[in-house]
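Shown here: the complex without one of its protein chains, the others still in place.
Labels for the chains are A and B, by order of writing; each one numbers its residues from 1.
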Amino acid sequence: MVLELQKPRPVWQIMFSTHHTDVGLLYLIMSIAFLFMGGALALLIRAELFFPGAQMIADSMTFNRIFTVHGTTLIFLFLLPSASAVGNYFVPIMVRYKDMAYPKLNAIAFWMIPPGGALIWLGFADFTWYATPPYSIISAPGPAADMWIFGLKILGISSVLGAINFIVTILKCKHPDMSIGQVPLLAWSFLSSSLIVLVAIPTFAAALLMLLTDRLGVTGFFNPAMGGDPIAYAHLFWFTFHPEVYVLVIPAIGMMYEIIPRFSRKPIFSKSSGIFAFVLLAIVSFSSWAHHMYATGMSFTEKTVFMIGTLAAVPASGMHVFNFVATMWNGRIKFLTPMMWSIGGIALFFSAGAGGVANAAMPLDFTTHDTYWVVGHFHLFVMGTIAFGTIGFIYYMFPYVTGRMYNENMGKIHFILSFIGTILVFFTQHVLGLYGMPRRIFDYPAIPEWVAMNQIATVGAMIIGVSMIIFLINLIHSSAKGKPADIHDPFGLGGKYYYPFESKNPHH
Amino acid sequence: MGGHSNWPEWIYVGVIIALMFWVGAEAWNVERLVEHVPADAEVIKVTGAQWFWTFEHEDGTKEVGTLHVEAGKAYKFEIYSTDVNHSFNIHDYVVLMDAVPGRVNTVWFAPDKAGEHDIQCREYCGLIHYNMRGKLVVEEPST
Partner (left out) sequence: MRNLLGLFLVLAILVIIPTVDHAFAAGDEPGEYLDRRVLIWNLFFRMMTVAFTVGAVVSGTMIWLCWRFRESHPKATPTEYERSGDFGGSA
C-alpha cells in the first residue's frame, strides 16, 4: 500500500504533497507529537496532586492553564488528527479511489492544525477546555483566552473541511462496482463521524464568535451583566461536544472492526449490524447533550428527556461489543500487539459505558457531577477506548507505513503497562469522586482517603508515562532499524486482504 | 456475513433495552422524590462570589463561610451568584446545585444529626476555586 518511509524522499516533498498517504503521515506524526506534549502536562498535574499543597507547580493559575491546555491538546490535537491520519491512509484505498476527493482541501485541512495548535500552546489559556462563561468573559486573562478562541476556530474549520472530504470520498468517489453496503466498516465509521461533525461543529463555531464579541464587550450573549445567559453557551457548547465524543469514539470502534476480524481469522460477525449501530449512534448522539447540565437548574422534564436521550445510545454501543465478541467466538486468535490493544479497549469501553449510564441517571448527578468521578469516566472513554483503539491501529498500520516491523515485545509491554496504569488512574478517580473531590482543583485538604487515592492515581499515571516512552522508542527505532516486514502478510495471519497493498496509489 | 442466525443479538439488544428502562424508571422515581420540597422548608439564600459563600437566613441573619442550621428541620437553599458560575456542594448530604449569575436555583435538604460538614465549590470559578470552601454546622434542635 504505502511504503512512504522506505524510499527516501526529501522532507519538503512529503510536507507539500497533497497525496492522501503523505497527508496521513503528517497527521500521524503531528498527532503523536501532541500526544506526548499533552501527556507530559497530564503527568505534571498528577505529580502536583500527589501531595496536598503546592509542590511542582507554583500557583493555581499555572495549574489551571496546564489542565486547560492538556484537555484541549489531547482532544483537538491528538484524538481528532490521529483519526484523520487513519482515515487518510485507509478510506481512499477502501473505496478504491486514487486519492481523497479533494486532495488540496485535504492538505489545507491538515495545515490549519499547526497554527491552531500554536495559538493554544502559545496562549496557554486558563478557562478549562469548556471555556466556561461568564468566567471566560469577565475574568479570564487575555490574550491567552482570545488566542484559544481563535485556535479552536481554526481547528473547527479544519475538521469541517476534513469531514466534507471524507463524506464526498466515500459517497461519490467509491468504485462504481462497489455498493455502499460493500464499503468496509472502517470507512463507514468515518462516514458517520464526518456527518456528525458537519451537523455539530457549526453550533460551536457560532458560540465561539459570540464568546469573542462578548469578551470584546461588544455583545452580551453569555454575560448576565448585559442581559445574557451563561446557560445558553452551555447548550451551544454541549450540542457540539456531546456528539463530538461520538466523533472520536466511532472511528476508534471502526479501527477495532478492522483489527479484530483479521486477528481472529474470521469475517466480522454481522457487518449490517455494525453499519446500523454506527448510523444509529450518529443520530442519537444529538439527543443527549444537556446531560452535562443537570446541575445548572434544569427542570424535571428537561432532565428526564435528556436522560432518556442518553440511555438511547446504549443499545447501539452494546451492538458493537456484541459484534466483537461474536467475531472472536470460534476464531483462532493471534494475540499480537494491535489485537491486545483492541481487546483492552473493548473491556474499558464497557466500564466507561457503565459509568456513563450511572451519570445519566439524574439523581446520581448530585454525587458525581464535577467530581473526579466524571474525570475518571470520560478518561476511560478517551484514553481507555479511543486512544487504545488508535494506538492499536498505529501498531497495525506501522508495517504498511514504514515497511518495517515494530518490536513485538516492546509493543506488548507498552500495552500491559498502559492497561494497568489506565485502570489504576481512572478507576481510582471514580472512587475519589464518590468521596467528593471536585475536579479542576490545584490543592486539596489532607483528607486521608483523598490523599491515598490521589497517590494511587499518580503512580498509575507514571506507569502510563513509562509505557509511552517505550512506545516512542519503539516507533523511532523500528521505523529506522526494524526488520523488514512482509508487506503481503506482516502479521503472519494468512488469508487475503481486501485492500490491494501492492497497487499503491501513485503519487500525482 | 454467512448464514448465521441473528436471534442471540436480538435477545442481547432486548436485555440492554430492558436494563435501560429499569435504570430510567428508578432514576426518574428517585429524582421525583428528591425534588419534592417540603412545604415547611426554611429558605436560606446562598450567594457564591469569587471565592467565598455567604448565607442569609429567613430572619435576616447573615453568615460568611460558615452556615449554622438545626437538625430535624428542612431547609431550601436559593442559590445566587454575583460574578461567575459556582456550584454549591455539601457532599456529606448529597447537596449540589450550580450558582449561575442571573438565575436562582433551588435545592433542599434536612439534616438529621448534629455535626460539622464541608461546603465546597464544585464548578470551576478561577484562581482560588480549589479553596472556595466553607463549613456547615448542624446544631441540636433549639426547642
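Definition applied: a residue touches a chain if its C-beta (ideal position, glycine included) is under 8 Å from a C-beta of that chain, and two chains touch if they have at least 3 such contacts.
Because the structure is a prediction, the values reported are computed rather than measured.
One of B:30, B:43, B:114 or B:127 touches the chain omitted from the figure, and that residue is B:30.
For the chain missing from the display, the contacting residue among A:219, A:304, A:367 or A:479 is A:367, taking the whole complex into account. For chain A, the residues touching the chain absent from view are 182, 184-185, 261-262, 264-268, 271, 321, 325, 328-335, 343, 346-347, 350-351, 354, 357-358, 361, 363-364, 366-367, 494-498. Mapped onto chain B, the footprint of the missing chain covers residues 1-2, 19, 22-23, 26-27, 29-30, 32-34, 36, 38-40, 72, 74, 92-95, 109-110, 112.
In the analysis below, only the chains that are shown with their structure count from here on.
Our note on geometry: chain A versus chain B, Cα centroid distance of 31 Å, whole angstroms. Listed in rising order, the residues of chain A touching chain B in the complex are 60-61, 64, 127-128, 132, 134-135, 138-139, 224-225, 228-231, 267, 269-273, 295-297, 300, 303-304, 307-308, 311-312, 314-315, 318-319, 322, 326, 357, 360-367, 369-371, 435-436, 438-445. Interface residues of chain B, counted against chain A in their complex, comprise 1-2, 4, 6, 8-9, 12-13, 16-17, 20, 23-24, 26-28, 30-32, 34-35, 50, 83-85, 87, 89, 91-92, 94-98, 100-106, 118, 120-131, 133.
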